[in-house]
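Following this message is one structure expressed as structure tokens.
One chain of protein is taken out of this complex; the other chains stay put.
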Amino acid sequence: MNAMTDKIRQIARRLLEEGKVDMVVGFRKGTVPMMSEPCFIKDSARVDALVWDGNCGINLANYLTRRKERMAVVAKGCDTRNIVTHIIENQIRREQVYIIGVPCQGMIDKRKVKNLADGEVLSVEEKDGKVVVTAGGGEKSFDRTALLQDNCAICHHKNPALSDELAGELVRENPDVDRYEDVRKVEAMGAAEKWKFFDELLSTCIRCYACRNACPLCYCPTCFVDESKPQWVGKGQDPTDTRTFHFLRAFHCAGRCTDCGSCERACPMGIPVRQFTKKLEKDAKELFGWEAGMTLDARPPLDTFRPDDPGAFIK
Amino acid sequence: MQNPYFPYPVRIDEVITETEDKNLKTFKFVFLDPGDEKKFAYTPGQFGELSVTGKGEIPIGIASSPTEKGFVKFTVNKVGVVSTALHNMVPGDIMGIRGPMGNWYPWERMRGKNIVIVGGGFAFTTLRSSIVWLLDPANRKNYGDIHVIYGARSPGMLLYRDELMEWERRDDIHMHITVDRADTPDWKYNVGFVPAVTEAKAPPGDADTFAIVCGPPIMIKFTQPVLDKLGYSHDQIIMSLENRMKCGIGMCGRCNIGMEFVCKDGPVFTLNQLKKTPREY
Amino acid sequence: MKGLLEHMGIEPGRLHFSWISSAESTKFVDVVSQVTESVKALGPAQNFIKREPKVA
Partner (left out) sequence: MRDLKIAKTDWAKGVEKLFGPYRVFGPKKEGLFHNFARLEKGEAPDFSCKNTRLSAKGLIYPQTEKMFEYTLDPNKPDHHVHKEPVKDYSPMAVLGIRPCDAKAFTLVKLNFDTPEYKDPYWIKNYAAATFVGLACDAPCHACFCTSAGTGPYDTAGLDVLLADAGDFFLAKVLTEKGEKLVAAAGWAGAGDAGAFEAKAKAAGDKVVSKVNTAKLAGKVTNDLHAAPFWEDLAFACINCGTCTYLCPTCWCFDIQDEVCGTEGCRLKNWDSCMYPLFTMHGTGHNPRGEKAQRVRQRFMHKLKYFVDKYGAGIHCVGCGRCVTACPVNIDIRRVAEIMNGYEPGKDCAV
């Protein structure tokens, strides 16, 4: 059992026993390898179900909206930034959430593990920066850093942006890592090449909306793709409709996305859907110096006007 | 293989605005191919899928009676995309009808029995079909007393007003028309909610009396205890349900209540049957 | 908006933004001519047009 899990249980038990919160939203051990399942605990006797490991990639901020309870939530750096965004957008009240901040070492990419493992993955153990993967063909050990999710490998904000209590020591940030290498690669392409790139990227999409639904930012009561009056987009497998869904979904995350990677992690077809949101995230940073969810004290760029906002695109 | 998704092409023959808020219109359809009318042989209580080409389909109860030949009638409330498009159509326009679908009121079981029809609002369509069918001389003799309790918000919101008045004048059917509030001074019928009027006017339940209930959920909720009080057995309370539907033939999977599909196994159920299924309607 | 559309492969020149006051008639004419010119130069769009839904 790792120290972080211990600490999270300890905090959860205390909060529930003292009646500070009605429920704790965290992760419990899943039924298949590399899966931790979001869960809630209301009874302090059950806090031992909570765990923390490299498989907690789903963003728990997604579970906080439209609830009445006072909640404690286990949140890594990116999750806390989404909670900040929720508070700014009046989706939750600050006093309604108690944030158990988790300084994060990054999440394990289950697809990378599957590709590197020898046969079917049976179990995955983390120990001292190593990951031991037991598969059908035998056991292999990897450096943890080699198995991180793409978004975690380029993370600038591993530590919570806002928290009431930490579940571990702060970790060293890595502000020098280049976040946008892949975006620049696409930017350098010609229009036709770009079109083709995204066509291929989306070719296996089945419109299951796991990316949208795993995203804490997507909380609209009715999504534009589901609207019928007017119907904005066809509901079949037409590539034009599929692309409309993906690029409009990304637009709705402009200036709000924290690159938590939930969308990509959730995609059953392994589509790198972050290619859409990342471009906007890069633009928000380069054009407005904005990173979403870093503070409760500033309004996001898309709902403020500053005389020095870039306007070169307007004729 | 007959394609059950294929809508018979029909022409709109007549459009009648039924209510004062203009949200309910009755459409009279004529089949382009007269042979299709025979294939569309129905029994009161069934519904059809109205197919507005280019917009989609909606399941609507059949308001005409099989005893009325040469056309079929549907009364449609304007709520969504298809019904709005339909309301904008005019006589002469071409569209499609699929059906008939679902089961019907248990006319065979009710043969020789008294029937109490309780309806509210715009859910009166298949009840109109039933009444017209029952009053046909060929059928009337097969049934006992017929009571009809029908309510709407106001006199202007009653469907099929001319026919209601005509039935009022007959002596082989007991009409109890009611409105929530009468805003015209010359209103000479009942005022009050359907459950209250049912309690006052409906005959007591016995082995020879059936109740057919069709209306908004709130009306059903309050009418049921009244029927209980009057002694109706739950096997003799007949209800017609509505759920979102697409295929109408029990395949698309959305309208189920438990293992029953409202579109194919229903929409008509006895209260007894409903009590055994999850309340997902 | 322009950023992501172009990033996705819509040709620059198909999407224009302009702020024109109701008093700026000459600017309006200029912008419209400029936009039509740039779109004409690109020719008919090939992407992002749904002629008939694609089915399996």
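We call the chains A, B and C, going by the order they appear; numbering starts again at 1 in every chain.
Rule of thumb we're sticking to: a residue touches a chain if its C-beta (ideal position, glycine included) is under 8 Å from a C-beta of that chain, and two chains touch if they have at least 3 such contacts.
Keep in mind the model is a prediction, meaning the values are calculated, not measured.
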Just name the one of A:Asp6, A:Asp22, A:Glu37 or A:Glu69 that touches the chain not displayed here. A:Glu37
Consider the whole complex, including the chain that is not shown, and state which of B:Thr67, B:Asn114, B:Ser233 or B:Thr277 touches that chain. B:Thr277
Which of A:Arg111, A:Arg179, A:Lys196 or A:Lys285 contacts the chain that the document leaves out: A:Arg111
In the whole complex, not just what's shown, which of A:Ile58, A:Leu162 or A:Ala254 touches the removed chain? A:Ile58
On subunit A, residues whose C-beta touches the chain left out of the figure: 30-32, 35-40, 58, 62-63, 111, 120, 122, 136, 203-204, 206-210, 212-214, 222, 226, 234-238, 265-266, 268-271
Missing-chain contacts mapped onto subunit B: 1-7, 9, 32, 51, 53-58, 79-80, 83, 93-96, 217, 242-244, 246-247, 249-259, 264, 276-278, 280-281
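Criterion: only the chains that are shown with their structure count from here on.
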When the contacting C-beta pairs are counted for A-C and for A-B, which pair yields the higher total? A-C
Inter-centroid spacing, subunit B versus subunit A (mean Cα positions, whole Å): 51
Distance from the mean Cα position of subunit C to that of subunit A, given in whole angstrom: 34
Two or more other chains touching the same residue: where does that happen in subunit A? none
Note the residues in subunit C that touch 2 or more other chains, in rising order. none
Residue set of subunit A touching subunit C in the complex reads 183, 186-187, 191-198, 234, 236-241, 243, 247, 250-251, 276, 279-280, 283, 313-315
Touching subunit B in the complex, subunit A uses residues 228-229, 231
Which positions of subunit B touch subunit A when the two form their complex? 80-81
